[in-house]
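Complex shown without one protein chain; remaining protein chains in place.
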Amino acid sequence: MQPQLLEMRKITKVYPNGVAANRNVDFALQEGEIHAVAGENGAGKSTLMKILFGMEEPSEGEILLRGERVRFQTPQDAIGKGIGMVHQHFMLVPSFTVAENMVLGMEPKKGLGIHVEEAVRMTQELSDKYQLAVDPTAKVESLSVGMKQKVEILKALIRGAKILILDEPTAVLTPQETEELFKQLLTLKREGHTIVFISHKLKEVKAICDRITIMRSGTTAGVFDMADITEQEISRLMVGRDVVLKYNKEEIFYGPPVLRVSGLTYVNALGKKALNDISLTVRAGEIVGIAGVEGNGQAELVKALTGGLEGKRQGSAAVNGSEIGNADMRAIRELGVSYVPEDRMSQGAAKEESISDNIISTRYRNGEWNRGLFLRGKKIVKLAEKLIEDFKVRCSGPAQPIGMLSGGNMQKVIVARECSTDPILLIAEQPTRGVDVGAAQLVHQKLLEMRSRNCAILLISADLNEIMELSDTLHVMYGGELVAKFDKPSKVTEEELGLYMLGLKNQHSTEERGGATDAEIL
Amino acid sequence: MLKYFDAIRTLLSVAIALVIAFIIIAFISDDPIGTIGIFITGPLASSAQIGNVVEIAIPLMFTGLSVVLLFRAGLFNLGAEGLFYISGLVAAVIAIYWSMNAMIHPAVAILAGSAVGALLSAIPGIMKAKWNADVLVTSLMFNSILAGIGLYFLNYHLRDAAAFANVSYKFQETARLETIIPGTRIHTGLILVLLCILATHYFMYHTRWGYELRMTGSNRSFAEFSGIKTGRVIVTVHLIAGFLAGMGGSVEMLGMYARFQWTDLPGYGLDGALIALLAKNNPLSVIGAALFLAYIRVGADQMAILSDVPAELISIIQAIIILLISAEQFLKMWKNRQLLKEAEKLG
Partner (left out) sequence: MDSFWSVIFSTDFAFSVLRVTTPILLAALGALISNKAGIVNIGMEGTMLTGALTGVIVSAYTGSAWVGLLGAVMSGILLSAVLAYFTLKIKTHIILGGIAINMFASGGTVFILYMVSGDKGTSTSLQSKVLPNLHIPLLQDIPVLGPILSGHNVLTYISLLAVAGVYYLLKRTPLGLQLRSVGENPQAAQSVGISVVKIQTIALLLSGFFASLGGAFMSMGYLSLFTRDMTAGRGWIAIAAEALGGGSTVGTFVASLIFGATNAMANALQILKIPSELVATFPYAATVIGLLVYAIAETRRKKKKNS
């Protein structure tokens, strides 16, 4: 066995809110390898990498670099020890030239000023050396995404990075750009660099990595040589449930279709097909789940249904026969649609305002809650009190600002608001993310109650437990497409689901499409 | 305890500022105890002094209320200053040139001033709502523009050549606001402003528009998500805030002056920001905040007259209060500890 270049031993990270993102994680790198880190959202990959890059400090555990104990308190410490990171959201200053971005914080000087020619020369030299062709004098804002990524990689290299962490580098790239990136990574490897490659895309991982560390629920699920493991096995280790929840679901005869989506296609600003020919139906009394690794088009689908999508789209989406089109959220709500947004803090609540204010936000316009311009204060407080009781919200009363509640209780208020307007369609996006088990179970029960009351529910979740237990019909989304549909989700195994979620299988490809699972470029 | 966090922070900020003021007085005054005594009790010394406090508080309440609405909607607009000024001028013009009976003359003048305030205020509002133009900078520019226009009218059209100073012709007696408490100069504007405060309070907490205003200010993307047309809210808030600032300028002009004589912005707009801070953006608290500010100003004036410490000490007190009240981190540790306790209590 080769000596380890870097070792992270028994890393535990508990955040102040009590969430343990990493538990006793071991991670090791050998010199000159490309090492994949794979895992579902929330498996703890990013926390681990943040610790490695000095953005977070571990609660427990130690980091050894070439056998020596090191401590990274800031990214600067990590950079000083030869670690570089290419973030998913580029850390570039748009109005600066490539060379200026390269030398930011370590500018070569001539007298008092920056030695611009030297900066350009340094950039050019490095760019030539690693065959990462960039124009040092070009403004960054004028560059393509692929180019920007090259600048990010060069930025790490110019700071002496020997270990390079790439956080889902291909997520923003076209297939051609991805291929080019891979060539560059292999060049880097030949030059003796060590690369950590974070990705969900198993084909890519398989194609380029030497070893893989698989993470699940904050722990290491295994470390393998790439030659010794199949994509199927990776998928099985990545995707799985730890605690299996069980709910008693009432048998229901579905009513007529409430939401009908057909042939919905959307090309995003990067020119990628974020939604590709999506068709689905949600009937009254039915919970339709959409499973998938985040970033595969779920967010765009929800936006298309809630008025958040800007720009053109093809195909149609209709609620009870009324086309949604470019309608705004208000018009959509008037069709009888409720929506539990993924982002509680920015979309779901006004933190400084009271619980009752937050509860009436979607219905105060309704004649039932006002007399013309005036709100019916007493009635509103009564409603808030009732919902607080129904949803077991722990608070001091309807007047308490919602921002003072815990995450779980805040989410209960939001779900209570959305469920209590008698919607015909409820769109729930990651409804239990980051909330405690008790709150999660309550939310699940409420969703089932809504189902019994003949509400059509579209549930988008990365949580397999939730989505497999609650859904009556389950779709899997990958690369902007619905790649699988199951009518009896509880009968599906996690392994099989994982294969679809990670793009290894596609129900349509064998029948209709013949293979292409990656989003196509226009 | 947490419920009172903001109140405690406000009181503590005020207390610290006052203590610093007392320390300064102790250093420069020959009779520190006496001086501090005058500063504290001066405003209560006579009914004229008490009246003074209330008179000064009236315009402060108007601009404070105007700024409360804007701040509450999340809009950093400091335009109350210019609106107050130009509306005072509009009211003055009507007071000088129109003839009416004493019942409606002031009402017409005040309404005209308020309407002008509302309309001018809407311009930066529309620019913000439609194109997201920065309200702070545009409102500051408007202050300077309105000051220039006002001065032009004073110098070229309203100026009374017979007067010795740069002042307008005299208002007609019918336009002046009546004094309501004998022995003071407290005028009917007080009743008006209190009514405005009550109405604003009711508006903010009991009406749909007020609700939309609060949600938009607290979290604009949440408001949009809930189906509130935030652009419309922003324009509406500007209209109302401009109306109130304009009413303040008109009332002040007709209540306290016999001629238009502002040759520069009178400063009530920025004072409004201070009031809004002290009142924690709460309409009813504007009363207390304005009275407090007026009180320490009258106290300082008394101190300047009766002792050897100049009244401008007050601006140091105000600066310290502003710095401390709006400081997020000030007392943050204490707040976090309380939050934890609260969380534990609720489980």
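Letters are used for the chains, namely A and B, taken in the order the chains are written, and counting of residues starts over at 1 for each.
Just so we're on the same page, a residue touches a chain if its C-beta (ideal position, glycine included) is under 8 Å from a C-beta of that chain, and two chains touch if they have at least 3 such contacts.
Just so it is clear, the structure is predicted and the values come from calculations on it, not from any experiment.
Only one residue from A:31, A:107, A:135 or A:231 touches the chain missing from this view: A:107. Checked against the hidden chain, the listed residues A:159, A:330 or A:508 yield one contact partner: A:159. For subunit A, the residues in touch with the chain missing from this view are 74-76, 79, 85, 87, 89-96, 100-101, 104-107, 109, 112-114, 116, 155, 159, 269, 310-312.
In the full complex, subunit B touches the hidden chain at residues 28, 76, 78, 127, 130-134, 136-138, 140-145, 148-149, 151-152, 155-156, 270, 273-274, 277, 310, 312-316, 318-320, 322-324, 326-330.
The rule we apply is simple: only the chains that are shown with their structure count from here on.
One simple way to say how far apart two chains are is to compare their mean CA positions; for subunit A and subunit B this gives 47 Å.
Contact residues on subunit B toward subunit A in their complex (touch as defined above): 2, 206-209, 211, 214-215, 218-219, 221-229, 339, 342-343, 346-347.
Residues of subunit A touching subunit B in their complex: 328-330, 333, 339, 341, 346-353, 357, 360-362, 364-365, 370, 373-375, 377, 394-396, 404, 406.
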